[in-house]
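What you see is the complex with one protein chain gone and the rest in place.
Our next item is chain A:
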Amino acid sequence: MATEQQTKTGDGEEQQPLGLTVASAAVAAAVVIPLLWLVKTALDVGFVEALELVTRPTTVEVLLNSTVLVVLVTTACIALGVPLAYITVRTDLPFKRFWTIVIALPLVIPSYIGAFAFVSAFGPRGVFQRLLAPFGVESLPEIYGLPGAVLVLTLYTYPYVFITTRAALKSMDTTLIDAARTLNHTRWEAFKRVTIPQIRPAVAAGGLLAALYALSDFGTPAIMKFDAFTRVIYVEFGSFGRDTATLLSLQLVAVTLLILTLESQIRGEERTTTGGRSGNVMELGRWKYPAIGFAALVAAVALVVPLGILLTWFAQGVAETSQSLAFQPEYAFNSVLVAAATAGAATVAGLPVAYLAARHPSRMSSVFERATYVGYAVPGVVLGLALVFFGSSYATPIYQTLYLLVFAYVIRFLPQAVGSLRASFLRVDPALPEAARTLGETPSGAFRHVTLPLVAPGLFGGAALVFLTTMKELPATLLLRPAGFKTLVTHIWTAYAAGYFGQAAVPALILLFVSGLSMLVIITQEGYDVK
C-alpha cells in the first residue's frame, strides 16, 4: 500500500518512535560534542591573543600554502580527470575497459604511501638519482615542498573527478549531441554548449572530493615537508603550541566549510534528462596513439613508481636495519583488532540514525543524520586533536586507551556506515514490514524477520568499508594511540621518521591489498557515493 498518503507525515504510532529518536540523538551528540570542545578550547585562548596568533605572518602563510595547494591540486585533477573520462567513454579508444580500470586504480594507494614512494624515488640520493648518477646527473629537481605535494595529491585524487565525470558522461542522453550536430554545431561546439553544462555538476562533485582530500590530507604534506594546515597543526601540537594548533584547526574547518559552500554554488541546478542513447562515438583517428600515451603515462607514474619502490624494498629484504624496527605480525593483528571494533561500533551507532532518517523523515531525523557526517567535514588531524583535549580533561579514564582511539575512528568513518545503511533501508519497500504486521508480526518481529535480512548486504558492506578505511587511517592513529600500541600504519610512519624506508615495504603492501579490497566493496555496493 505504498501510496501518496504513505509519503506524507505519518500519525499515531507512525510518529517519531521515542526509543529510536533518543538513540539517534545520543549518537549525534556523541559525535558533535568533542568538536564543540575544540571550539570551547579556542574560546579559552582569549580574543586578543587569538587575534594575534591568527594574524601572525606564519599563520597567514599556512593559510596561503593550503589554499595554493588545494587550488592547484583541484585544477590539475580536473585537467587530468575530465579528458581521461571523455576518451574512455566517448571515443573509439582501444581496450576501454582496461584503461578505465587502470586509470581509476590509483585511488587504491593511500596518498602517504605514494608520497613516501615518490620521496624515496625522486628525492636527493633517491633510487632515481642513483640510477642516473653514472650519467653525471648530480641532482634532480627538488621534490620536497609544494611541487611534490601537488604531484602526489593530484596523482592519487584525480580518480575522484574521473569516476564522477565518467558516470555523468555515461548516463547523459547522447541524442542531445546528435541534435546539436544537426543544428549546425561542430563536435567541439556541441561539447561546449551541450556536454559541459550536463556534466558540470558531476565534475564539481569530483572536484569537491579532490579539494577536501587535498585540504585534509596529513601524510602527504608531512612527508613532503610542506607547511599546509595539517602538518603545522601536528608540529605545533607536538611542540606544546596547543593554542596555535587549536586555532589553526578551527581555521581549517572553516576553510572546509567554505569549499563545501563554493561547490554547491558551482554545481548549479541539475537539469538532466534520461532518454535515448545513440552510438555516438568520436573517432580518434591520428589522435589514437597520443590518447593511449596520455592514459598510459598517467597510470604508469601513479602506479608503477610506488609499486616498483615497494617491491624493490621487499626484494632487498630487511636485513640492513636494526632489530627494534623490524616488522612484527602483531602490528597487523592490532590493525585488524581496532578496525573490527570500529566497524562493529560504527554499525551499531549508525543503525538507529539511518533507520530514522530513511523511515521517519523529519527535520529532526535529518539533523541527526547530518550531524553524523561531521567526520567527512573534519580532517583527521583536527578530530584527533579535539579528542586529545576532550579525553585528557573530561574523559581521563579512557584517554590513551583503545576505547578513545576506536571512538575517534567511529566519528571519522560513521558516515560510511550511515550512508550505506540508509540507502539499504530506503530500498526496502515500506509495504514489506506492513505486510509482516498483517501476518501477525509485532513491530520488532517485522524488523527482525523482514527488514533486517533485506538490509544485511548493505549492513555488512558498510561495516566492511569502515573496517578497511580504518586500517589506513594515519593522523588520528598517531595522535590517540595508547603508548606502545603499534599498527601497520604507525609502523610505516616510524620507518619513515627513522629513515629506514625499507621497513615500510611489508605493511605498505598489506595496506595496498586492504585498500584494493575496499575499492571492490565500493564497486559492489551499487549506488554508494564514493568518498
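By definition in this document, a contact is a pair of C-beta atoms (placed from the backbone, for glycine too) under 8 Å apart; a residue touches a chain by one contact, two chains touch by 3 or more; residues count from 1.
Here, contacts and distances are computed from a predicted model.
Chemist: Quick one: find the hidden chain's UniProt protein name among "Lactate utilization protein C", "Putative cobalt transport protein CbiM", "NADH-quinone oxidoreductase subunit H" or "Molybdate/tungstate import ATP-binding protein WtpC".
Modeler: "Molybdate/tungstate import ATP-binding protein WtpC"
Chemist: Taking the full complex into account, find the residue in A:L146, A:A167, A:L454 or A:I510 that is in contact with the omitted chain.
Modeler: Touching the chain that is not displayed is residue A:L454.
Chemist: Of the listed residues A:V281, A:A431, A:A497 or A:L520, which contacts the missing chain in the full complex?
Modeler: A:A431
Chemist: Residues of chain A in contact with the chain that isn't shown?
Modeler: Listed in rising order, the touching residues are 1-5, 8-14, 429, 431-432, 434-442, 445, 449-450, 453-454.
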